[in-house]
Each structure stands twice: as C-alpha cells, then as structure tokens.
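Inspection log for the structure reproduced underneath, given as structure tokens.
A single protein chain has been omitted from the complex, and every remaining protein chain is retained in its original position.
Our next item is subunit A:
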Amino acid sequence: MTTTVESPPDTAKAPERSASSLVDAVFRAREISIAGALALLILGTYLANPRFLSDQGIKDLLLNASILVLLAVGQSAVVVTRNIDLSVGSVVGLSAFACGKFVAGSDHGVLTVMLLGIAIGVVCGLVSGALVSFGKVPALVVTLGMLYIIQGVDYWWAQGEQISASDVPEAVLGLGSGSVLGIPYLPLIALVLLAATAYFMRSYRSGRELYAIGSSPEAARLAGIPIRRRVLAAYAFSGAVAGFAGALWLARFGTVVADNAHGWELTVVSAVVVGGVAITGGTGTVWGAALGALLLTTIGSVLVVLKVDSFWQGAITGALLLLAISVDRIVNLRMTAALRKRNARHDHGA
C-alpha cells in the first residue's frame, strides 16, 4: 500500500500466486489431515489403554503396517496412470508360498529369497501390464482375471500344504523379527522404498510422465510420452513390490498357507485412495498413500486394543473410503470453480 508505484504488477500477480498456493494448500491439507487423524486416533487409544504405546505396541503397529505400506507404494505408481492392480493380494500369496517352498529345509541366503519373490512379482506384473498397455484391455478386468488365475495356481500348487516356521532358515526369519536400534527391519525397508519411490516420482522424467499419463492420456500421446512402456513399467514395479512383500511375509510370519493376503488388494486400493491418490489418476503422492496404509492398519490395531469386534474394521474402512472420495470430488469441483472465477476476474482486469 505504501509503494503505490509498484502496486499494479503486484495486483496483477496476486490471483496467480494465490491460485497456485491454493492448490498446494489443498494437497498438503490432505496429507496433514490424515496425519492429524492418525495422531488423534493414537492419542485417544493411548488414553484409553496406555499399553497401546508400549515399546512392543509400537513395534507391532509398525510391523503390521509395513507390508501394507509397501503394497500401497506399488499400487500408487499404477493408480496415478489411471489404472489399477487388483492382483497384488494374490501375488503376495504366491510369492510367499513359492519362497517358502524354496527355502524349506535348505539354507538359501536371505538375498536369494528376496530376489526370487521379486522375480515372481515382476513376471505377474509384466503379464498384467502387457495386457493393459499393449492389449488395451481395461485394467480392472485384466487384474481381476490375474487375481483369480494367480490364486488358482497358488491353491493348485499348495494342495492344502502349509509351510511352517520350523522349515524356514533362521536367517530369513531374522529379517522379519530383527531390528536395528530397536526399530524392526520391516518398517525400515518400507520407509526406504517409500522414500526412494517418492523421490523418483517427483524428480525423474519417467516418474512425472506417470502423472501426465493419468492426467490426460491424449495430451500424453501428443507430448510423445511412451505411454505403453510407462504403464508396463508401473505394473512391473507394482508386481515387484508385491512379490517382495510376499517374501517379507514369509520372513515375518514363517507360517505360510495358500490364501495368505487373501483380499488384501481391496485394502491396498482403499489405503491409496484414502491417502489422496485420485482413482482417476494424475494426482496424489506415495507419501499420502503410505499414510493411508498406516491409518487403515492403525484402525485395525485400535479396534483390537479397544476390544471392538473386528468386523467393524471393514465398515470403517469403507466409510473412510467413501469420505475420501467425496472430499476429493467436492474439493475438485470447488477448486475448478475457484480457479475459473479467479480467471474471469483476471481476464477482465487485463
């Protein structure tokens, strides 16, 4: 106000700057509000039952969340491209069982087992990805088909057999139960993968191109983005993460049956959407998806601590999902309208 000479350019810039900060605020708001809800939930439960935040309680919480967080990270890469991978639950099951078979009564190293899990996942992801990207079959159908096929293979192979912890080498089990500085390995692994993926999706061309594909496939095509290769890679990544998660599942639980992680795909998709990755692609971060996964896991643990029937967990997840999607939709409409009105004013000024 004091420098009247400079005020014209300032007023001209004002709507632009506030428009971009508005959008920033909305996205940050999503992650902050989930983190806030999570904090409230943990605090409330702690007040009701202080043992919830004992060393063991925290450790359990982190361990439980790790595999879901991993899967959410993989799923996010697919969902931002406006696709979906429903086969991840089955891939975890198959990978866990295959790894169990592989190590049973042998002394294979931890690394070999992990690589085997990842390889199984990559193969599954590549099949889904090829059908979606090159075959142009809708992702929902392809991955639903893969879900049942992989499950079928798993059941047929297992024939009711079970792999028990006593068959699994100590080294492998150590990965699931060991820790550094009191923090278990699993959450650390999840965190490293999460941070690396987040950085990749933010700072690399191919990462940004995944968002571009989800935001507007037509524009992506005209921009010369190799859409099919990118989508294929997203599926391979999601599969690899699921396969890895299967191997970690073996390390964590030791006991493996054919229907491990049965139905997890829907939990993963819920986590991703609750975490702010739009199911229509183009927006959201893996950090948000990981927070969503953490929130859903925590709700599950809280219900156990508060001795609430576990079937409520499904209903609460569902309600959260609807809430998240409704909020997305409303925010989206509001934001478009706000940006549009800003423009109208801006144009009249110009």
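Operating definition for what follows: a residue touches a chain if its C-beta (ideal position, glycine included) is under 8 Å from a C-beta of that chain, and two chains touch if they have at least 3 such contacts; residues count from 1.
Basically, contacts and distances are computed from a predicted model.
Looking at the choices "Aspartyl/glutamyl-tRNA(Asn/Gln) amidotransferase subunit B", "succinate dehydrogenase", "Anti-sigma factor antagonist" or "Sugar ABC transporter ATP-binding protein", the name in the UniProt record of the chain not drawn here is "Sugar ABC transporter ATP-binding protein". Among the residues A:39, A:141, A:192 or A:219, only A:219 touches the chain that is left out of the figure. Set against the missing chain, the residues A:283, A:298 or A:313 yield one that touches it, A:283. Panel shows subunit A; residues 12-13, 16-17, 19-20, 23-24, 203-205, 208-209, 211-212, 214-216, 218-226, 278, 282-283, 335-344, 347, 350 of it touch the chain omitted from the view.
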